[in-house]
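The other protein chains are all here in position, but one chain of the complex has been omitted.
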Amino acid sequence: MRKRPDLYTNYKSESAIFSTLTQKVWFVLLLFISLLLPFYLSNYWMLLVTTSLLIAIASWGLNIVSGMAGQINLAHGVFVGIGAYTSAVIGGVATSSVIGFELDMIFWLPISGAVAALIGVIISPVSARLKGLNLGLVTLAIVFIGSHFFSNLKFITGGAGLGRKAAKLKFLGFDLDSGISIGNLILEKNDVIYYFSLILCILLGIGAKNLTRTKIGRAFSAIRDRDIAAEALGINLFKFKMYAFALSSFYAGIAGSIIFIISGGVEPGTFSLLYSITFIAIVIIGGVGTVLGPLYGAFFFTMLPGIIQVILHALGVADTGFFLNAGEIERIVFGFFIIFFLVFEPRGIWGIWFRLRNYFKAWPFSY
Amino acid sequence: MTIFLQATFEGLSLGSVYSLVAIGLVLVYKATDVLSFAHPALVVVGAGVISALAVDRGVPFWLAFIIGIIATGLIGLIVERTFLRPMVGEPVFSVAILTIGIDLLLRTILNNWIGLNPRYLGDPFPSFGNFGSLVVNGVTLKYLELAALFTAIIMISFLTIFFKKSKYGVAMMATAYDQEAALAQGINVGRIFGLVWLIAGVLAGFAGFFITGGFNTLTQTSFISALRALPAVVIGGLDSIPGAVVGSLIIGLTQGYVAYYQINIENIVGFSLGSGFSLIAPYLIMFFILLIRPDGLFGREEVERV
Amino acid sequence: MLSVKNLEVVYQDVILVLRGISFEIPKGEIVSLLGSNGSGKTTALRAITGLLDTQNGDITKGQITVEDEDITNADPSKIVNLGIAQVLEGRRIFSELTVNENLRLGGFTNDGNVQENIQRVFELFPILKKRAKDISGYLSGGEQQMLAIGRALMSDPQYLLLDEPSLGLAPKLVEQISELIVEINSQGVTVLLVEQNANMALKISSHGYIMETGNVVMDNSSEKLMKDQDVQEFYLGLNTEGTERKSFKDVKHYKRKKRWLS
Amino acid sequence: MAILTEVISFKDVSLNFGGVQALKNVSFDIKENSLFAIIGPNGAGKTSLLNCINGIYKPTTGSISIFEKDSKELHPDEIANLGISRTFQNIELFENMTALDNILIGAHRHVNYGPIRSLFYSKKVREEEKKARQISENVIDFLEIEEYRYSFILSLPYGIQKRIELGRALAMEPKVLLLDEPAAGMNNEETEDIARFILDIHEELGITVILIDHDMNMVMDIATEVVVMDFGEKLFQGNPADAARDQKVIDAYLGVS
Partner (left out) sequence: GGAAEEEVVEEAVVEEPAESLDSPAVTTATSVKTGTGVTEDPCPAEIGGVPTGADPNKGCIYLGMLNDFTGPFAPAGPGLEVAQRAFWLWANSAGGIGEYSVAIKESFDTGYNPQKHLEGYTALKDDVAALSMSLGTVQTLFILDEMDKDNMVAVPMSWWSGWSYKDSDKGLVIEFGSQYCADGMNAVDWSLANLGDIKTVGIMGFAGDYGSDWAAGVAKAAEANGLEVAWTYTPPATEFDVAQAVGLMVTQPVDAYYPAINAGFMAQVAGGAAQQGITPFAILAGPSYNDAFVQEGFALKGLFESGAIYAMGLGVAPYEADTPGHAVMRATMSQIVDSANSFLVAGWSSQYHLKGVLEAAYKGGDISRAGIRRAAANVTVESDGMFPSRTLGQDRADAQAYIGIPDGSIGSGQRVLAEGYVGSTAKSYDWTSGACS
């Protein structure tokens, strides 16, 4: 007889990140594929994959504060922006209009996360006063106030409509902007950023998973589900909400510090309401409160438009003189995808995966 | 003084347009617990229909106007039937994100139609949307804005009476709080949702006309004006129609006064508030009001008891 | 007559909860439905009133009829309009609304008599009258239960399905409620009573069904049920001789198996 | 036998909500190691009493001392950390989690580390987690809910949910346990189970239990002391047998029985 897949025989395997052998095999396989990806995918797809990884990091952040701890934050994009500008100031080049210190990544990466986390901590007391959607709405104000600051603090951001260059990629003294070569292997800047993002993504992903399997994550969930009960069980709401905001913003700051290096620069207009809402959509479409959900969501949001475009091109739809152009068709298809995903599976892509998994587990016995 | 009155009038008329948008948002929220991100799209779709008929097809303006308003209501209804009905009982945040998808669909198609040039909606009287205005004590009262004010007052009174007198007012709230329990009372939740989206659509149609009517023109960015009603709804309390109205007026007046007095205000505070402050100010007000009253000025407080 | 035939219900496509149960509620009678926690009583009620949808449940087999009209999978609002009202498990009052508003909602399908019915409910539960304008979510647990019962009465139902009406009520009130049920029934309302308080339920009902894990395991007139040894021991808390209540102080630390399970 | 001391004492406590007076000048002491029952008609203020002990409500006037500390100065979580845990009248479990996770949350106060360590899942985290799990497993064992360990709350029957809530409270390893209608919605058999657990908790674990329930048979059988509440006021205090005979209590609460 086959072993029951969910039967744990000891505490250690149960509390492990990958509790079954299948999971471990999958992870190693995926890791291997990820490492080889740059040798097989075109620059364009690599760009999308890298972006997805970084967006996933930021989305994990939102998932921590909103998905796990239930503190709705509509201003997550602003924290990504704070990370971006922190790194741009510390690691970027000064010009006549903006400041910049051209420091090493070893400085700006953690500091970007820390600064964002600090602002998160400063904002967190608001959540002691407000709950649920009301909290979300206050953070909505933060989006607008934040982008007003971004537009007007020209010496940091370069101002609306012009922006500034992102941080330079200098790591432990190596200038990675022009790529590196390890023996025969030549890694271009894009590849370097990809591997960097991959490492960060794995580390921070494991961090997110660690949160869920420890006291902190449980306390977050408790606050989310029933805060009064949580308090009666000895959980200090104020402290844990603060943790949630800090951790969430830390993730956002880290992601923000790198993501704009790819696109070359940061422009304050980026951090609009829509940008923040995108992260919410990613988390919801991926699967709220789950570890893998935000990763799925990030890939969905970043890759799908590219895939749709390729398909449209292959079909030649764009050239047929249809009343919508390729870009518009892409948007509409994308819109439909969002709708149908949510109608079909309101728990997000993770839910679909979960269903499939359960189905095959139970197969061929349906009940 | 004239300037002050003028600013007040501008604020009030802005506020009344916002209130038309805001009430639509509130109705949808009240019945479904969902903040609809598709609402601004509905607002501009209405204007698009009017313009397409009145200007492109040469349909007499009033006919086009009426068709446009009704069409917007119907589009609201269709959206509800096709996309939102299957979501009954699902997490509200999923539904809210779903409305982003709807917004994407509606606006992409509409923007394709709007195209490059600003569209105008036509004009029932040569002087209505244009320079027609009353001048009272040096204050210019524009017909279009007066009409917005009156429309808002009429719609608000009508809705207030409807929801006070009919059983649907309470039923709507019940569906929002607990769909299952509402169903068990024999409330046809689906019908309520449909009704709400229909009314919201009609209100959006009116708002669309006032936002883009006259020389205001319909462009691809017109929907942003509708988005400005958001802080109004929040200030008033998401589930309160009177709240939406008061919130809208607060936002409108704030915007109006900042518009006319920002330079003076800056002189007093001693530093520049930055260009674009007039649209940020409502959010600042919203921020502080929520800190003092977490459920907005008139919103129902969330019950928490163990 | 409300009848349920061979009903099978599945939650979330995989959890089979009702395994083909059948029962009948003849017009004008009180029928009680007993069973331990999780046996599927509430699910049966949900199936009757069409509320499975929101719980992600489906009727996979069977038929529900009322006066020979098929209401399997019918719209809840239609079912309520047919005169079937339900007191939901867990009260499910609209916490954000006032007591008055809750009652008005109960009369949604019956808006002609709202004022009269509200007065009637207030007579039954004077405390509700005192709190009429208060937000119902702040009522005490028992007061909320009263409101839930009152709300169900607002629609002047033909069939009243009560899911644990005595839950959380003081002994005195439990007595009142049981009198109330008898009284309502004497006015022609047919009652399905789901109860944990078997004593009370069997006393006032004419017939009883006992459910275990999705099956009806016993079905008899209430009198006979009260005399059954297992029912006495497990539901009425009498000692093995069926004569005297045993004290909770000396409950045994092992469990005797129910006969119907073996 | 240990010297009986007061763990909680109410002094002239009143509690108002707008026009509603939930508690009126209530005073009583709860002695260590008692099984203290609070009964009374619906709306009498029983739950409010618990909420006051918990710090969820703060008395309008009067004072409550918990282990000789004034509750006014303490947040609910601080009171919990003094060793006071509870269950709720309407189950307040964390629905989206498994039974095990709920119980682990009960053990929250025994687990000691911060968020950074948690991110890294450091050695200390592992040790502390293991400790929490040990506590939880003891509770699971005690309450005989092994088979529901990994079930999500939402799909569990009411009676089991109540048991898990009790487990969550026990995982706090409290000194005082507050139970709000633990037997509501249970049939006789299940009530017996609960009664047995309460007795074991009281006798074997030596925890002071404060119990609210409307199941008079159970309360009268197991309580060592009873307070009867009516309209926010204390109507009676004494041993259960006397309460059952007291005419005021019968009139207000028990009815003819």
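All chains are identified by letter, namely A, B, C and D, in their written order; residue positions are counted from 1 within each chain.
Following the convention adopted for this analysis, contacts are C-beta pairs under 8 Å (C-beta built on N, C-alpha and C of every residue); 3 or more make two chains touch, one makes a residue touch a chain.
It should be emphasised that the depicted structure is a prediction, and the values quoted were computed from it without experimental measurement.
Student: Checking the contacts here: which visible chains does the omitted one touch?
Tutor: Looking at the complete complex, the unshown chain comes into contact with A, B.
Student: Taking the full complex into account, find the residue in B:120, B:163, B:177 or B:210 that is in contact with the omitted chain.
Tutor: B:120
Student: Using the touch definition up top, pick the residue from B:68, B:256 or B:296 that touches the left-out chain.
Tutor: Result: among the candidates, B:256 touches the missing chain.
Student: Going by the touch rule given at the top, which residues of subunit A touch the chain that is not shown?
Tutor: Counting over the whole complex, subunit A touches the hidden chain at residues 42-44, 47-48, 51, 147-148, 151, 159-163, 165, 177, 262-265, 267-270, 272, 306, 309, 318-321, 325-328, 330-331.
Student: Tell me, which residues in subunit B touch the chain that this view leaves out?
Tutor: On the side of subunit B, residues 3, 6-7, 10, 14, 55, 108, 111, 114-120, 122-123, 129-131, 133, 140, 142, 214-217, 219-222, 224, 255-256, 258-263, 274-276, 278-280 touch the unshown chain.
Methods note: only the chains that are shown with their structure count from here on.
Student: Report the inter-centroid distance (CA atoms only) between subunit A and subunit D in whole Å.
Tutor: 42
Student: Just the number, please: Cα centre separation of subunit B and subunit C in whole Å.
Tutor: From the centre of subunit B to the centre of subunit C is 45 Å.
Student: Using the touch definition from the top, which residues of subunit C touch two or more other chains?
Tutor: Within subunit C, the residues that touch at least two other chains are 15, 138.
Student: What are the residues of subunit B that contact at least two other chains?
Tutor: 302, 304, 306
Student: Touching subunit A in the complex: which residues of subunit D?
Tutor: It comes out as residues 54, 56, 75-77, 80-81, 85-86, 88, 92-97, 101, 104-106, 108-109, 111, 113-115, 118-121, 125-126, 128-130, 132-133, 150, 168, 172.
Student: Would you tell me which residues of subunit B are touching subunit A in their complex?
Tutor: 35, 37, 83, 86-87, 90-91, 93-95, 97-98, 100-105, 108-109, 111-112, 227, 230-231, 234, 238, 274, 276-277, 279-280, 283-284, 286-287, 290-291, 294-296, 302, 304, 306
Student: For a test of understanding, state which residues of subunit C touch subunit B in their complex under the given definition.
Tutor: Touch residues, subunit C against subunit B: 49-51, 53-55, 75-77, 79-81, 85-86, 88, 92-97, 101, 104-106, 108-109, 111, 135, 137-138, 151, 155.
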